[in-house]
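Note that one protein chain is taken out, while the other chains of the complex remain in position.
Lettered A and B in written order, each chain numbered from 1.
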Amino acid sequence: MKAVIVSALPVARIIDISHDVPPGDISAAQYLLGRVWRHFPDRTIHVVVVDPGVGTARRAIAAEVGGHRFVAPDNGVLTPVLDQGSIVELSISHDASPTFHGRDVFAPAAVRLAKGEPLAVLGPVVTNPMRSPLPQPRREGREVVGVVVYVDRFGTLITNIPAEWARPGSRLRVNHATVPALTTFGDVNPGELVAFAGSGGTMEIAVRDGSATRKLDAGVGAEIRLI
Amino acid sequence: MKAVIVSALPVARIIDISHDVPPGDISAAQYLLGRVWRHFPDRTIHVVVVDPGVGTARRAIAAEVGGHRFVAPDNGVLTPVLDQGSIVELSISHDASPTFHGRDVFAPAAVRLAKGEPLAVLGPVVTNPMRSPLPQPRREGREVVGVVVYVDRFGTLITNIPAEWARPGSRLRVNHATVPALTTFGDVNPGELVAFAGSGGTMEIAVRDGSATRKLDAGVGAEIRLI
Partner (left out) sequence: MKAVIVSALPVARIIDISHDVPPGDISAAQYLLGRVWRHFPDRTIHVVVVDPGVGTARRAIAAEVGGHRFVAPDNGVLTPVLDQGSIVELSISHDASPTFHGRDVFAPAAVRLAKGEPLAVLGPVVTNPMRSPLPQPRREGREVVGVVVYVDRFGTLITNIPAEWARPGSRLRVNHATVPALTTFGDVNPGELVAFAGSGGTMEIAVRDGSATRKLDAGVGAEIRLI
């Protein structure tokens, strides 16, 4: 994909966001995209090819949101930006490999956008893109029930519970552990569990100098209760 | 290596092709190189330092093929391009580390080429470079016997059987499984095996939303029969 891009547009600048999305994990890709896209400059083109459905009937799409452009399979991976922008369907050429649209569909579309072609030129408008929103937390009496939506490379559990829902004295329960909501790693001793408002705006559970996913034997999908 | 390159030539653009070649795996590197090099722009310099023999008598070489240049150990890793171009031997300076030619031999040679020095200036012509061609499929009666030459990060088995040798109704046999040759992932249900003409021009065996190497317990070198 990089070769296709630089061959067509030598001045293109390519930045790798992550090499750690598990194969076909649309939720993880969606989480990462939702976290990072706004930090990039206007006019960035985000090439989001997490595409387990390549070769199925799923469409290929491009979207534009506030100066940013996106190319991706229509499998929900663009959910974080779909509500805000315009969307078109990319055509899939007959000679595209039926198993490598990254090289033959998405990279060429990214090049066209980078060269200045307007989104509308790339294909017909899509009004019903697939959405696969990450699970939302719900209130249950005085508690909030959420889940882990991502585990980072440090083993920190990132939940879907908005940080502003926690208060001084809040605790998070996961499996059989109860973890106090504090501010940061410095609030506990090495090896201890701590919960805090994470850098992405939701509550996270970590172990200082350790791995919460290992200590708690909990991963993506684990239920988290904010008490 | 990157530091050496940008120190000598600040405008050099560096693109990582893969961080996933297993240590010393000349076959894997050769397969990847054969797949990608043509997609890069003319005048690209490919720095291919998969070099288990560093510090042995193996030579260091540079090659030029249709506007592309290559620097690599003379261990067969350049086999995909050797038949088409000119080849020279790189000198190995006395103060080069005997275990890190990437930094002290290949990166400096790449810089010289990038600065415009012609290949012939870098060393004497080599007429007998080492070749280690990937195994070739053979016909056996009405069947074709090939092997897996690469397994990608999705667990897909990539064979050496040219895609055009398969016909409607063909099947691939590996271990005790028989897999129909179809077109793409959409032709089977999640979890099922499928074979298809891969994006590199040879037959591949995959599991939709899964890993063929795991499901079939087969990897590089496994025999594949096209029936």
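Here, contacts are C-beta pairs under 8 Å (C-beta built on N, C-alpha and C of every residue); 3 or more make two chains touch, one makes a residue touch a chain.
Keep in mind that what you see is a predicted model, and the values were worked out from it rather than measured.
Q: Please identify which residue in B:Gln84, B:Thr99 or B:Asn175 touches the non-displayed chain.
A: The single option touching the absent chain is B:Thr99.
Q: So one chain is hidden, and I want to know which residue out of A:His39, A:His94, A:Arg138 or A:His176 touches that hidden chain in the complete assembly.
A: From the options A:His39, A:His94, A:Arg138 or A:His176, the contact with the absent chain belongs to A:His39.
Q: Determine and list the chain A residues touching the chain excluded from the picture.
A: 13, 15, 17, 19, 36, 39-41, 153-155, 183-187, 196, 198-199, 204, 206, 208-209, 211
Q: At which residues does chain B meet the chain that is not included here?
A: 2-4, 6-7, 10, 14, 19, 23-24, 52-57, 97-100, 103-104
Criterion: only the chains that are shown with their structure count from here on.
Q: How many angstrom between the C-alpha centroids of chain B and chain A?
A: That gives a centre separation of 32 Å.
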